[in-house]
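Okay, handing you the structure first.
With one protein chain held back, the other chains of the complex are shown just where they sit.
Just so it is clear, A, B, C, D, E, F and G label the chains in written order, and each chain counts residues from 1 on its own.
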C-alpha cells in the first residue's frame, strides 16, 4: 500500500512541489492543506455567510479547513511539518502536536535558526530535515531501502 | 473528584499564579511545566552530561521536560494554553495540538493581536479568554455553576 | 469505588433531586450539567464578553457548558438521560449518542408518549425507566443486588 | 481515497439527493440510513417476527437499523446531520452525539428557527449550513480547495 | 465497500453455506474459522510438533486458530454467532464476548430452547435470528433497504 | 493501589467465598455479578415491569445485569472465570471473550473434564487453575512475590 | 483482503526469503525492516548529516528506521519475530513487545537454545516455530485451512 504523507505548514514557498516532484517515482500519496492563502482565510464566510466580527470570520474558516486537515493528519503514515522564516506559524506547531498525540511519524523541516524554538517539536519527530531533498531521501529510504549517492 | 487543570505556555509573567490564587477556593488541582527557564533549558545536560552540539543539548532537555508535560496534559481535564506577546511559543501551540488530539477541553488565553494567527488553535478550544480572571470564572462556573457579578 | 452517575437532560422538574435523595444510602456519586437555565444560556457571554449575534452568544455558552458535560459523561459509569414532555431536548439525545459511542451504560427516563420517537435512543440503552424511583431501584440492585419490595 | 460522507437525519425531503447530485463530480462516496420510512419502522418484525407490544416492535427495528447506521457513522470522514422543521428527530441528535464522541467531522444542516435548540449540537460541529448547496460547496472546498462564484 | 461478515460458531451443519448462497448477489465478503473439525483440533501439533499432554496439544491448536479468528472478528462489520443443539460451544460465546467488547454488530442465530441460557449474549446482539434465511434478510436490508416478501 | 479482581461465572458453589477468604490479608478488592439466581433472573421485570414474553423478560434482566458486569470487567486488573460441572454457562464464556478483547489478565478455573471444550478460552488466559486455592496463590504471588509452601 | 505479515528480527540469514518463497501462492503481503546492515546503520547520517558522536549517529539512524518499522508493525496482521544464534538482538525483542501491546498476532522463530531466555516473548506469541517452513505452514493453514502432508 502506498505510503501516505501529509505536508503541513508553511504555504509561501514551493517546498511541497519539490517534495512531490522528487518523490515522483515512489509509491507515495500526498495530502496537504489548501495552500491558496486567500481561499483558506475566507472559505468559511464565502460558503456560510459573512461575519462582521473578524474573530468569527476566522473561526468559520478555521473550522472548515479543519475538516480537511484533521482527516489529512489522521489518515497519514508520515506528517512532514515545515516551518518557514516568517510568521508565527502556530497552526504548523499545532498540527505537529496533533500528529504526535495521534502516533504519527513526524518529519520536521526548518532552518537552523529555529532549532532552539522548535526543540520540543523536534523532540517529538523521527527526523529533522533542512531541505525538501532530504525529505525525499528519507521517503526513498523508508520505502526502498536505498540511500543517496 | 477535583478538576485537573494543566497550565501550558508562556512562562515570563505571573498568569499561572493569578489563576491558582483566583481558584483558591475551588476543587481544582493544577499542573504545569517547569517554569524556571534556565532549569528547563539545561535539565538534560545538567543531569545526563554535556553536549558540545547545541542541537543535542536542546534535545536532551526537551525530552526530559516531555516526561513532565506529556503526563500533565494526558492527566488533565482542562488544558489552558497561554500565548504571550513575545517569542515563537511553538511549544505552546504543540501542546494545544497534543491536547486536541487527546480529546482534552482546551481554554486559550491570549491578547487580541494574536487572534488571526491563532485561529486554528482557537477553533480547537472550548473557550478563548483574554485574562486569567476569565479563566478563573470559567473554572468556577464549570465546577459550581455560578457566574461572576 | 463509588458508582459514578451522570444525570443528563431535562432541567425543569426535580427528577435529579428525587434520584439523589432516593439513592442517599448508596455508594454513588452524581454529576449533572448546570441546571440553572439562565446561567446555562448566558455563561459564555457573562464571562467572555457579549455577542451581538445570538448564534455566537449561544455558541460561547454551549462550549463553556461542554467543558462540564463532556467531563461528566466521560467520567461516568452510568448515564441517565431524561426526556421531559416539552421542548426539542436535542442536547439530551446528543448526550445519549455521545455516551453510547463512549461505551457508557445508559438508562433512559421518559414517558410512554415518547417511546416511538426515542426508539433509537432506547435501543442503545441498558434500561428504559418511567420514574426516578425505578432509576433508584436499578442503582440499588446494581450496587447491592437487592430488589424492591 | 474518496471522502466518505454519511448523511444522517430528516428523511422527508430530498436534501440527500440535492447533495449527491451537487457533488456528482467529486471524489466522494455517500452512505445514509434506510430512508423508506415504512421499511425502517418495520424491518425488525418483518424479518424476525411480529411483536404484540409496540415497544419491542420498535426495539427490533431500531436495532436492525443500528447495524447500518453505526457502520455508516464509524466509517465516515464527515457526518452531515439534517434537522427538518417537524418531529422530535432525536435519532438525528443521537447520531450527532455518536459522531462527536467518535471524532468525526460534523456538518449540521438546519433552519435558523432551530439555532437555539441545537446550540450544543452546533458547538460540536465544524460547520453549520442552511442549505444542501452549502454542504456541496464545503465538500468541494475540502476536496479541491475551490470556492463558489 | 463490501460489508464484512464473520460467521462464528457451530461447525456441524451447513448454515454458513446457506447464508453465503443466500447472500450471493449482495456486496458482502464472508470470513469464518476453519470448519474442518479434525484440522482445527490438530493444526498446532501437525505443524509445530506433537505434544504428549492433551492440554498442550489443545493449546497449540487453539492459539494457531486464534491467528485466524481474532483477525476475522476484528476485521468484521458484522459477527454472526451460531449456537447449535449440541456441545458446550464455549468458543462461540467467547467470540461473541470478544466481538461485543470490540464494538462489532452481533447477530445471534440459535433455536428457542437456548433462549434463556443465551440471554446475556442476546442482550449484546443487535438481532437474534432463528434461521440462516433471516440472517440473509437482515444483510439484504442493511445493504439495500429492501424487505422480504 | 489494590489489585482489582472480578469473579465471573458459576454461581452455585462457594468458590468466590473461598477466594475472598483466602485472600483476606492481601491488597485486593473483589467484584462479582449478583449471585442471587432468582434476583439475577428477575431484576429487569421486578423493577421495570412485567413482560408476558419470556424472551423480553430475560432481555430486561440481562441488560440490567450488564450495567454491573460490564463495569466490573472493565474496571478489573484480573478477571477470574469459573466454569462449573453443569449448565451451558455461556455468559461465563462471553465474559471471558469480553475480558480478552479488553486486554484484561484472565485466570480460568475449571475441572479437567472441560479442558478440551475450553481450549480457546484457556488459550486467552494467563493461568488455568483447578482450585480456588490456586487462584489465591496466584494473587499472593502477583502481589507479594511469595510462593506457597 | 491479503494477510499482512511483518518479518522482524535477525538480518544475517535468508529466513525471510524462505518464508516469502514458500508462501508464493498465498494471499499474503510481506513487509520487513531494511535488511542491508550498512544502510540501516548509516541511513540517518547519510541523509541528514554526519555526527561526530557515535551515540547521535546511531540515534539518527534508529529514528529514520523507526518510520518504516513502526508502520510495518502497526499495519500488520501477523508479526513474525526471528531470533538468530548471535548478537543481542534487542530490537527484535523490542518489536515483539511493541507488537504485543498493539494486539498483533505474533509468531516467534528461534532455536531451542533460546527457549528459556525468550520465555516472556514466547508467552506473548500465538505460535513458536523452529523453521521458516513451519511459519509458511501456519500462514497456509490460517488462510486456507489446509495442513501439511
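Basically, a contact is a pair of C-beta atoms (placed from the backbone, for glycine too) under 8 Å apart; a residue touches a chain by one contact, two chains touch by 3 or more.
Computed from a predicted model, the values in this text were never measured in an experiment.
Peer 1: Would you indicate which residue among F:28, F:78, F:92 or F:121 is in contact with the undisplayed chain?
Peer 2: From the options F:28, F:78, F:92 or F:121, the contact with the absent chain belongs to F:78.
Peer 1: Hey, which subunit F residues sit against the chain that's not shown?
Peer 2: On the subunit F side, contact with the omitted chain comes from 1, 3, 77-78, 105, 107, 126-130, 134, 137-138, 141-142, 145-149.
Peer 1: Would you write out the residues of subunit G that touch the absent chain, in ascending order?
Peer 2: Against the missing chain, subunit G presents residues 54-55, 58-59, 61-63, 65-66, 69, 83, 87-102, 114-124.
Peer 1: Touching the absent chain: which residues on subunit B qualify?
Peer 2: Answer for subunit B: residues 34-36, 39, 42-44, 46-49, 60, 63-64, 66-68, 70-71, 75 touch the chain left out.
Assume only the chains that are shown with their structure count from here on.
Peer 1: Quick check: more C-beta contact pairs in E-F or C-F?
Peer 2: Output for the comparison: E-F.
Peer 1: At what distance in angstrom does the C-alpha mean of subunit C lie from that of subunit B?
Peer 2: Centres of subunit B and subunit C (C-alpha means) sit 31 Å apart.
Peer 1: Just how far, in Å, is the C-alpha centre of subunit C from the one of subunit A?
Peer 2: Between these chains, centre-to-centre, one finds 40 Å.
Peer 1: Give me the residues of subunit D that touch two or more other chains.
Peer 2: Touching at least two other chains: 63, 66.
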